[in-house]
Every structure is written in structure tokens, then in C-alpha cells.
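The complex is shown incomplete by one protein chain, all other protein chains being positioned as in the whole.
The first chain written gets the first letter, and so on, giving A, B, C and D; residue counts start at 1 in each chain.
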Amino acid sequence: MANGTLAVRDLSVSYGRAVQALHQVSLDVPAGSVTAVLGANGAGKTTLLRAISGTLPFHRGAVEAGTVHLGDRPLTGLSPAAVVKAGVVQVPEGRRVFGRLTVADNLRAGALGARSRKEIAASRERVLELFPVLAERAGQRAGLMSGGEQQMLAIGRALMARPAVLLLDEPTLGLAPLMAERIADTVREINMQGTSILLIEQNAALALELSSTAHVLEVGSVALHGPSPELAASDEIRRRYLGVTDEPEVVPEAHLRGPVLERWAG
Amino acid sequence: MSETLRRPAFWALAGGTALLLALPFYLDAFWLQTGLFAISAAIGAIGLNLLTGATGQLSMGHAFFLAVGAYGYVYLASDDGAHVSGLGVPTPLAFVGAVVLAGVAGGLFSPIAGRLRGTYLGIASLALIFVGQHLLMNVEGVTGGFNGRDVPPLELFGLRFDDSPDLVVFNIPLGALERLWFLAVALLIPAAWIARGIVRGRPGRAMNTIRDHEVAASVMGVPVARYRAGVFVLSSMYAGAAGALLALVFRRTVPEYFGMFLSLDYLAMIVIGGLGTAAGAIAGAVFVSVLPQLLTRFGGELPLVSAPGTGGVSPAEAARILYGAAVVAVVLFLPGGLVGLWTRLRLRITARRRPPAPLTRLDNKEQPA
Amino acid sequence: MKLTARATAAAALALAMGVTAAGCSGKATGGSGGTDSKGVKTGPGVTDSTIKIGVETDLTGVYAPLGKSLTQAQQLYVEEANAAGGVCGRKLELVVRDHGYDPQRAASAYSELQPNVIGLAQFVGSPMVTALKSRITSDKMFTIPNAWATGLLGTEQIQVTGTTYDIDMINGLEWLTKEKGIKKGDKVGHVYFEGDYGESALTGSKYAAGKLGLTLVEQKIKATDNDMSAQVAALKSAGVTAILMSAGPRQSASLAGVARAKGIMVPILASNSGFSPALLGTPAAPALLNDFYLTSAGAPISSDLPAIKKLADAYAKKYPNQPRDNAVVNGYTNAAIFVDALKKACESKDLTREGLIKAHRSASSYDGGYGTPQNFSHFDKPATLRTYILRTDAKAVGGLVVEKGAAESELVKNYKAPAAG
Amino acid sequence: MRDELIVSGLTVRFAGLTALDDVGFTVAPGSVHAVIGPNGAGKSTCFNVLSGVYRATEGSVTFGGTELTTLAPHRIAALGIARTFQNIALSRHLSVEDNLMLGRHRLTKAGFLSAGLRLPRARREDARHRARVRDIAEFVGVGDHLAAPVGMLPYGVQKRIELARGLAMEPRLLLLDEPVAGMNGTERQRMADVIVRARADLGISILLVEHDMGMVMRLADEVTVLDFGKRIAGGPPADVQRDPAVLRAYLGAAHEPTAGTATATEEEERERA
Partner (left out) sequence: MSTFIELVVNGVASGSVYALIALGFVIIFKATEVVNFAHASLLLVGGYLTAVLHDDIGFLPALAAGIAGAAAIGALVELLVLRRANVENHAVLAIVTIGVDIVLTTELTRRIGTEVMSLGDPWQNEILTVGGVSIPHTRIAALVVAAVLITAFLLAFRYTSWGVAMRAAAEDGEAAALMGIRLSRVSLGAWAVAGGLAAVAALFLTVFPTPGLDRSTSFAAMKAFPAAILGGLDSTTGALVGGLIIGLTESLVTGYQGDLTFLGRGAGDVAPFLVMFAILLIRPAGLFGTRELTRV
């Protein structure tokens, strides 16, 4: 498996030329590490992954400036397929398994970038070892599985391409806590087997527990970053995720400042 | 009023109308005829553009509604004959009736027009062409069957839109074509004006939103299915007017004319001219109607085009290839069509005259898909 | 209110400008009529040196094969006529316009031709002729259509040459009963095109079937139907003893092919548009050579009439490798009829449109040596009631030979063609 | 009671998966009620049912006594229920003014005929409503952009136009779907300010889906918390903030296993894709 740090440098991304989504974001995912990115909805987390995996054009987005490298190999400007080939595979948010395909076909779809049958067989073995449930359900349509099983399939499908770096977008989203815990265990396991992981997660506690380093994105820029245990200890994070923010309170008389809107008389 | 006189749009409008009114005094029959086809096509294309351009609904059945308009006029205006029947309604009323009939026909299709969207409707409406041709051929009492029917000339306030009685103005004889020209212009201008009013008004906003974001439209209170059906009816009425006018120009309706290629021509018109606006429809209609005539007339002087019957690419074939290619080229290189090109040119000119507006500050944000 | 004011102002201004512009027009009243130095009255299309003859044909549409043969034959005739000195001291010139079987383009082409030609020696496609009929009438444009539908009769300016489809079918059906053993009580199939070609023929076959005590099994098809299996299946189950075919060559080929392959060996009799020699090069050839007949008002190009022999040779010389089909004869003879009328008009010193039509209508027994003599003096009846029965023959030029010479049947004598108004 | 929104026993299932399971809450007239919950908890599904985009499998939603679950979206809009979209759903090529004028659709009458002929009636109506739309635009702070095509404007402005379009419907109940998602501090502040003033000036009820807890705590009178399609808590913000079930749902810490709950559905994820 390819090695090297996934390095994002000064990345700026915009949608439709007018909407800037990322502004000079830099971060590293050292080989063999788990790096987490936290942030609110719309902070730019998913955009970051899209920029790495080359899927911005699906959303009329484009990299305006900055680079992404895996080791010394530049990834910016590559097609999604080329990025997969380079060893970086993304598990999309919301799993997005191919619901009308069987579990086995979903796994095959993940291996379409691979070179040899032998490699595919080896990958499959590894995936089924990680997720025995996928072997039991091999012939079933993926759409009929539970959310947790779908998440396992989504991760397994990505692993079929034998990635050096796995990009995980909200893997525990909408999952029951027990299931979330299981997914977390699997992520740990995958990482132990040598795959670096860039983890995007709203569940801050879980993300910080899993990762060695974490970055907090806010409005398209990195607002905070540091070793995960340090961040986990900070009040900052707790407040952020419980809604106590550093923004000033709304003054009740606020409306007196703006124009008044009369009721519409019809 | 003086402010009005300074507006270039006013002068353009007045000049354009003047030109349209003066043309019959100069053009020979061939160009008048071509022009009349172009004007009728423009009326039909404006209607289709309301449907396809403004509302995002594809229709391949436009030729059917043209046929309803054409035959509707003939049926209403003709007297009962030996083989064919008619209602003998005064001709101006028959013209209005034809437009209404086309609308009714569109309304009968509304269970499908309201429920299907976009290209699905396109294929479904293809059926109208085939069903329509079948009816035109078989309902002989109304349509005259394969032979078609004579079209009674329109008579408006004592003026007959026909070659006789003679009418000479400025020493120029105004025959049927010249007279019809004025009628056509008198129909085109309100047709475009009404379409513009609709697109820019309340219905237009609803139509555009159905095209851009159907759910948003419905949540804002737009009854989507009813609107889709309504626009379909409206576009059918435009087609009906175009069809009735065409019938007057032809002076005879024949079923062959209202086939699939006619529908395709109309789609080509609105794409080439520019989707969504009346001006685009008119530009496209002129392009598609006049191009083959230009090539037929001057084809001999063009390279690669050879006279009919001598082998090689004939003018008619060259015209078809050219306008097929124009459809592709416009979509690939000229989004907005001919009218879009004009707008951009105009923007470039005004931009040179005025200092550039300050750019809005780019606030950030991720745009979810 | 401002808007209305503006609109009114614009309208008034437009009207003023338009009126001013119109006043300066050079498009003045009056036609191009006149009288030349020899006292010959002339009209549109005629100058001192040329006579322009219009041709509205189909070179790119569904009837392109027909249009091509017709036009080439007429070009040939005009060349020969010019080589022989032209007409009235003037050269003839064909102005060819291709309408691609589209009524709109035909109308445009007509508008273009109308002021510049004396008449139309060829007009392909009865829908197009029908669409322009009222203008042809009001322009007094002498027109020879290349369609033989009954609906084209009844107009002084339009000359359908030869028989109409209904006449052919009546003559043909009577011939079948006389020569092919079809007898009273039999069922006869008729496969016909939607449109005036097929339905004119149907009028004739219905009339004849009624008189002969036959039952007609009708099968209407469209020009785009190329596979006649379902029709043959229906005819077979009806048990027909002969099949009439008023459609295109492709449909004839398919029909004959399927019928023969299914062992239906009844005679097939097609209208004159139902065959093309090109078909004898396709797998359908054996079927088409088996008991397949064609009705025709004109002699086939394989005929041994001297005039037609001469034409066949000249055509082959001028257009080598082009099929020599019956359309060649038809186009050529129509040109001859047209030019003959021009010559007569010249003699009576009237080369106007009215003069041309008058000259043409004065010919009550025209015979250019191409077969049946024709009577052009009345326009509500076909010019002749005689029909040739042709038989397919792989060796013959044009793939057809005469089975039975031109003849008028008993039935047709009392038949009155329903001319359309 | 007039203008009271009552949701009871609301259940939505897609292809066997339960997106909402027996959810109930009440929005008092003139109050701000927030629905919160982790991603995939069923908030958007809930909004889609309220606005008629999705059909409820079971349960009822009434507004001022009218049952909504059987009504088409435009009928619900006609009752004075407006909504915004989390993922901006404006017509990019139309001007801001025209987008806002669409909000007036239910309040205006001009049809094909009167708009096409520019009848005085239609023109008067248009002028009157344009004036109102301008006021609303000023109120929301997008008055400077009225003539610009929406697609050319920054995201934050588009979000405000979404809100303005909702207000342009002169709603009695306004459903706001993550109105400040993806905004920075200042923008959030301005948006919150607008929402507070709108409620004060117009006296409308607001149902709010929001992730930004700070925003929710400041704005809401009442909070309903969803998790896995179920209502797990509800009450005044301060109480909810301390609810152990809520802490668990948000922080994923110290949880006890929940028995076999159906998980979020495909549908729910699609919406957010």
C-alpha cells in the first residue's frame, strides 16, 4: 500500500464562482494516523473531502487555490477515479450504498479500480473478516439493510479499493449509539491495519476519542487545531457542542435598531 | 413623453414596427411568403417557449396543435359542402374559435401534461403527432381527409385577405400575401407582448420556479400540476393561432404538413433563438424559416452545395444539416441562443461606456448540493 | 397610463415611418406582359430569348427516386427541343425547385417560381398540388402534376396526363376477371396508401368490385409501413383470389415477398407507382417476377414504339448508370405535352398563360407517339380511359413489358370519375 | 385554537424504514418552537410532512383546526404556512425581487390573461406587492440586491433571501429549516436579529430546525428534541439543555443501549446529500 502524508495546503474552494466554501485550509494526515475534522453543518467539512476526492465538479465547485498531495503525488485536478487509484478513497456522508444492487455487487463496485482478481479476492476476504454480516447478506439488496449495516457496507466497499487513506464523512450519522460504537471500533481496527484515516464527525466526543489530531472548521477556515486529547479537555469544544457560544447575546430590543415591518393589511 | 423619446428601446420598437409595415411594399411574393411562414412560426414558437423554455416542459406535439388551429379555423369558417361540413361562422370569430379549440385540445391532454415532467412529457406528446395525423386522414367530414380543405379567406371590417377585390396603395397592388402580412404583424406583436407580460408577471415567476425547483414552487403556493396543464393549454393556443394563420397563408390545409418534423422544427427554433423569451422564439423562427430559403435561392454560389438533381449536397440538405448543427452549436457554445448572444454583446458595449459596478463582497459558505 | 401613451406614440410613429418608406417603393403595379416584334403576346416567364418552365419536384424527400427520373427526363427533352431550334425562336429553360415533399417549401418555391415561369411542367406530390390549387387557379398557371389522383381533375389549369388511378383499377380488375379467372363472388384484396393516391385507386376498385360481384378486402397502410406481413396474414385468412396494390415499390416488394413465401400464388396487380426496377436487385425479385402486374396509362420504357426506343437510348447515353424506369417516359412525355402546347400558343401568337392553357385545351386528340392518344379538351375527365397491363420481366429495360396493350374496359365506359371541386 | 399547530402521533415510513415514529408536539401561536436533534434524526422529514411534500403514514397535523396531512403543498401554503429550505431553493436566474414576488403568489391573483394583457388590475396588484416586497427585503437586509440575479449573490445573502421569501408569503406560521447553517458569527447574529424582529413585528409563529444550539437557546420558547425519529425530550430550552437524553444524543457519551430502534432512512440522507 502506498504511503506518505496526505497534505492539504492553503486550499480555497468556491461554488459557482460566487460562493466561497473553504478559505486557505491546511492540514496533514500523517501515514497511519487518524485525523479528525470537526465543525458545524455548513462549516466546509464535506467540501474539504470533495476537494480531496475530486468530486467538486458534481456540485459546480472548483479548487481556486492550494494543493493536496499524497506523499509527493499531487491529487489536485485529478478525476475521482484517479484519486482512488492513487490510494485515497472516500466513504460519502449518508453512506450512499447502491440500494438496488446486492451487497456483493456493492463490494464489486468498490473493487472496479483494482488491478487483479487476486487483489480483489484478498480485499474481499479482509472486508468480510471486518464485517462478517456482509458475508451473510451477500445476496441481499443493499437498500433493505439497516443503517448500521449500510454504513459497514459503505466502509467495506471503500476498503475494496485498498486505500492508503480512507476519508470518512460522518460515519456514525443517524446510528444508534451501540452501532456507532461498533463503527468506531472498526475504524480503529482499519487504522491498526495500516490505513490512514481522515475522519469527519459531528459527534465530537467520538471523533476526539478516535483521532490523534483534530481540526475544527468554522465558516470555511480552520478555527482550532491540536492534539485530540488536548482539544477534548478544552471547555471550548464542550461549549461549542452544547450551544454556549462566544457570540454576544441577542439584545431583546434588537428589533428597535432595524426597520420595522408592519403587518400586511391585505 | 420626452423621456420616452430618449429611450433607445422606444426607437428600436418604433423602427422595427415601421420596417415590418413597410416590407410588403418592397418584397416580392417569395420573400413575403417566406416572411409569413417565419411570422407564423414565431407565434407558434413563442407558445412553445412558454412551455419548454419558461416551464421546462418538453413537447414534441406542437404540430398537432398547429393542426387543430388550422383545421379548426377552416371548419368553423367554411360553409357546409358536398363532402365536408362546416359551421359558417364569420371568419374573425372562426379565427378566435380556432385558437380556443387548440386550447381545448391542450386541455384534454392535461391529465398527462399536468402529471408528466420534462422529457417524459416530450415522448408522451410525440403520440399526439401520430394520433393527430390519423385523425386528419380519417375524420373526413371535418378535415377533408387526405385532400385537406380550402381555407376561406379572412374578412375583417370589410377587408378581404385575398387577391380579389383589387387593392392598390401607393401605386402598389396589395394582394393576399401583402394583406396577410399586415394581419400577421398585427397578430405577432400582441402575441409577443402578451407572452412577455406573462413571463414577467405572476404566472411567469411560478413557471420559472416550477422549472428551477418544483418543490419550492409548490410550497410557495403554486399548484404545480394545474400550472403545468395551464401552460400547456396556453402554448397550445399560441400554436392554434400560428396554425390558423398558416392556413390562411397556404389557402389550403393538407395533413402531410403537420408531421413530426414540424414539431422538431419548433424545438430547434426555441433552442437556436434562446430559451424562455419571446424575442428568442422570434429570432429562432426567423432563422429556421429563412435559412432553407436563403440556401435554396443562393445555394449555387456556396461551396459544397450543388444544384438540385446534380448529386452532392443539395441546398435543402445543406439547410437541414446546417440547422441541425446550429442546434448543437448553440447549446455547446452559445448558451442563451441568438438572443443571449445579443444580450452579451449589448452588455459588453454598455460595460465599456459605464464604469464597472463594484463587486459584491464574497461571503463564504459551503453550498450543499 | 404612461405605458399606453408610449405604445400609442410608438404605433403612430411606426405608422408614419412605414407609410413614408412605403411611398418610396419601386415595387409598382402592373405585370410583365407585352408583345414582341413578331406580334406574339407574352406574359410571365417569357422574354425575347427564353421561355422559363417551372418544375416543382422532390429530390430529397420520400419521392426522391421518382423526382430524379422525371427531372432528368425533362432536362433531356428540353435539351433536345433547344437543339431543334427551341420554341417561337426562344430557348427553353427549366427552373427546378426541390420541395422535399414538404408543403411549406412547395408553397415557398411556388411563390418564387410564380412570377418567373409560364407554367409548371412537373409538380410532384398531390398534397402539394392540392395545397396550391387555389393559387394555381388564380394565377392561371398551367400545371402538369405527377400524380394521378381523381381529386386533381376538374381544374382547367391542371392537366392530369393519362388515366387516373381509379380508371386503372377498374380496367385492371376487369382484366383480372377476363384473363386471370377471377369470378363473381370471389374476394379480392386491396392494399392501399392512406392519402389520395391510394384512396383514388380504392374508389375505382370499389366501383369495379361492385359491378363485378366481387368482395373487396381493404387494407389501408401508411407510407412508413414497410412490412406487409400483417396485411398478408389478414388477406390470407380472408381467402382472396387476387391482390390489388396501390402503394409504393417497397410495399409491393414486401407484399409479394410475403405472399409468395406463404404460398399465396394469386395474381398481384399494382398501380403504376407500385413498382421500381431497383427492386429487381433485391431479394424480393423472385416474388416480384411471379404473377405480378402493373397498370399504367403510358407505355413502358421497354416498349417498341419508335419514340420511346429513341428516348430510352438517349436517356441511357445522357445518364449512364441511372435506372430507366417508367418515370423517365412519364417525365419526358409530359415535357412533350407542355412544349406542344407552347408551340400551339406560339402559332396563335399568344405566349401568355391564358394563351398557353387555351392552346393546350384545344388538343382533343393529342398523340406524341408515346402510346395512347389523349384528349385534353375537357378537364373534368381523365385524358384517356385506356390502361396498359404490364408484367414484370427481369430482362426488360425498366423491368416491365407489355402484357396487354392499352385498352378501355366495358366497365370504365359508364364510370364517372368524381372530380373534386 | 387559532393558529395553533398540533402535531400528534406523526409516523412516516419509507420502504419499511421509519423516519418519524409517533412524534407529537404543539406550537403555540406567536411562539418560537425549535426542533433539534442530531443529523438524521427526522427533522427534515418532519418539515416535509408539515409542508405537504411528504405524506404521513400515520398521525395528524392540524393548524388552526385544519388537518394538513391530506393537503397538497400549495393548499398548505394557502393556509399561511411558509417554509424555507436548508439547501437554498431559489431560482438562480431570476432577480431577488422576482424570487420574493413568488412568495406573494398565494396573495395575488393575476392569471395568464390579466398578466399577459397587463390589465390595470394586475398592474395595480403588482405595484402594491412589489412595494411590500421591497419593505420585506429592506427588513431582512437584502434591499440593495433586489435587481440582481440570485445566482450571483453570496451564500449568506441567499440564505437571507430564503427567509425573505418565506416572509413574503405573509405567513401565520413560518417553518425555518436551518436558517443559519454555514454562516459565520456576524451573519448568524444578523439572521437571529431578523428572526426576533419578524416575530415581534408580525406576531407569527415560528417552527425552527437548527443545529446551532446557541441560536436555539436564544430564540426558542420551547424545544422538541428528536433522535432516531422519536421525540426524546421537550420543554423550555434551559431544561432541555440539561436533559441527560439530550446530552447523550449530542455527545454520544455514557449511553445505555437503546433497544432496536429503526435507524434513519435513506430518504433522510438523500435530503441532505
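Here is the rule we go by: contacts are C-beta pairs under 8 Å (C-beta built on N, C-alpha and C of every residue); 3 or more make two chains touch, one makes a residue touch a chain.
Remember, it's a predicted structure, so these values are computed and weren't measured experimentally.
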| item | value |
| --- | --- |
| Chain not shown: contacting residue from B:264, B:290 or B:341 | B:264 |
| Residue among C:79, C:227, C:340 or C:380 touching the omitted chain | C:227 |
| Residue touching the undisplayed chain, where the options are A:8, A:27, A:84 or A:231 | A:84 |
| Touch with the omitted chain, as defined above, among B:112, B:159, B:189 or B:341 | B:112 |
| Those residues of subunit C which, in the complete complex, touch the missing chain | 60, 62, 64-65, 68, 194, 217-234, 236-238, 249-250, 253-254, 257-258, 260-263, 276, 278-279, 281-284, 286-287 |
| Positions on subunit A where the hidden chain makes contact | 53-55, 58, 79-81, 84-85, 89-92, 96-101, 105-106, 108-110, 112-113, 157-158, 160-161 |
| Interface residues of subunit B (partner: the chain not displayed) | 52, 56-58, 111-112, 115-120, 122-124, 126-127, 130-131, 134-135, 137-139, 211, 214-215, 260, 264, 267-268, 271, 275, 313-314, 317, 320-321, 323-328, 331-332, 335 |
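Everything below uses one rule, namely that only the chains that are shown with their structure count from here on.
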| item | value |
| --- | --- |
| Central chain of the complex, centres being mean CA coordinates | B |
| Separation of mean Cα positions, subunit C and subunit B [Å, integer] | 34 |
| Whole-Å separation of chain centres (CA-atom averages), subunit A against subunit D | 27 |
| Between subunit C and subunit A, distance of the C-alpha-averaged centres to the nearest whole Å | 75 |
| Shared interface positions of subunit C, touching two or more other chains | none |
| Contacts with 2+ other chains: residues of subunit A | 15-16, 18-20, 42-43, 219 |
| Touching residues on subunit B, where the partner in the complex is subunit C | 1, 4, 10, 13-22, 25-30, 32-34, 37, 81-82, 137, 145-148, 150, 163-164, 168-173, 177, 249-257, 261, 292-293, 296-297, 307-309, 314-317 |
| Touch list for subunit A against partner subunit D, complex | 15-16, 18-20, 40-43, 93-96, 99, 143-144, 146-148, 170, 172-180, 202-206, 218-219, 241-245, 247-250, 252, 254-255, 257-264, 266 |
| Touching residues (chain side subunit B, partner subunit D) in the complex | 194-195, 197-198, 200-206, 208-209, 211-213, 215-224, 230, 234, 360-369 |
